[in-house]
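The other protein chains are all here in position, but one chain of the complex has been omitted.
This part shows chain A:
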Amino acid sequence: MSKHLFATIVTPTAIAANNRGEGDGSTLSTLQKITFGNDQYSTVSAEAIRWAFREYLQNVTESEVNRTFDPDEDKYNLKGEKDKKGATFDSQKYIDDDLFGYMDAKKGADNENDTKKRRGVLEVSRAISLDPYWGDIAFGSTGGQKGKTSIHSTEVHRTAYQYTIALTPESLKKQERAALVLDAISAIRHVGGNHSRFLYEFRPESIVIRLTDDPSPWIMNCFQRSGDTVGCSELICLINAKDIDPSELIVGGKISKTPYAESLKQANVKVCDGVKEAIQIAKQRLAQTKKEATSL
């Protein structure tokens, strides 16, 4: 029996400019874009979100994190890197090696493949904007003396993003680390780009959490734009079609104030006003399933 934890998160609507310096040689900072159907949407990579998870873990429990980031030196340090040929990673000892996995590409003394790797247990999907990108650009220039390159422009997008995470707690070396991931969701920071100077809130405004035996989440991209706020009609359809057992779901955040919440409550879904409350309930359910599994 494997219990899987899935969560789909939608961020607040704000002006995003998650440009990470992947310029095309011009002075235009471009956004990453992706095509869905006939429209173009902006996107934030899963790696950027994973970075934010790492940052949280480092802030909360630095002693148990292997790869730490030193912002003053702009450098990463691996605690496990004793010497050039030593053991670098330890998923038992370090939370980040356990959650995110690692790969240490090496050749052995006889030139054989000596690569050490572990697949990350926490999986994060790419975040995709709720609104199509219509090509908005903000213009700016550097202060003081102007030169050839002092005028620059930045692609910006006023939108909200949604992404999904997946985790099988029993695949972790220490199962209690799953609760830490749930805490990290609401504390996520630096995903905004513009070389990370730009503030874009990436906290969850609304969240859907599912703790289930079902190997597939069924809740990916379940939020869609509905007027000024967001809706989840897709989720309600899936519950009505009996693809999702409503008792497995916990919904929280701003969505609880929309008419969609009424339909969810009628279908026997646990709906909370706040995101943190939803996360707390999910943590309790996680602890409960762990208890049941150990008592078996």
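The criterion applied here is as follows: a contact is a pair of C-beta atoms (placed from the backbone, for glycine too) under 8 Å apart; a residue touches a chain by one contact, two chains touch by 3 or more; residues count from 1.
Keep this in mind: contacts and distances are computed from a predicted model.
Missing from the rendering is one chain, named in UniProt as "CRISPR-associated protein Cas5" (options: "Sugar transporter", "Extracellular solute-binding protein family 1", "Lactose transport system permease protein LacF" or "CRISPR-associated protein Cas5"). The residue touching the chain not shown here, chosen from A:E47, A:E62 or A:E262, is A:E47. From the set A:R126, A:K173 or A:R225, the residue in touch with the chain omitted from the display is A:R126, counting the whole complex.
From the options A:E62, A:D114, A:E176 or A:D273, the residue with contact to the unseen chain in the full assembly is A:D114. Where chain A meets the omitted chain, the residues involved are 1-2, 4, 22, 32-37, 43, 45-47, 84-85, 105-109, 111, 114, 119, 121, 123-126, 128, 164, 166-168, 170-171, 212-221, 238, 243.
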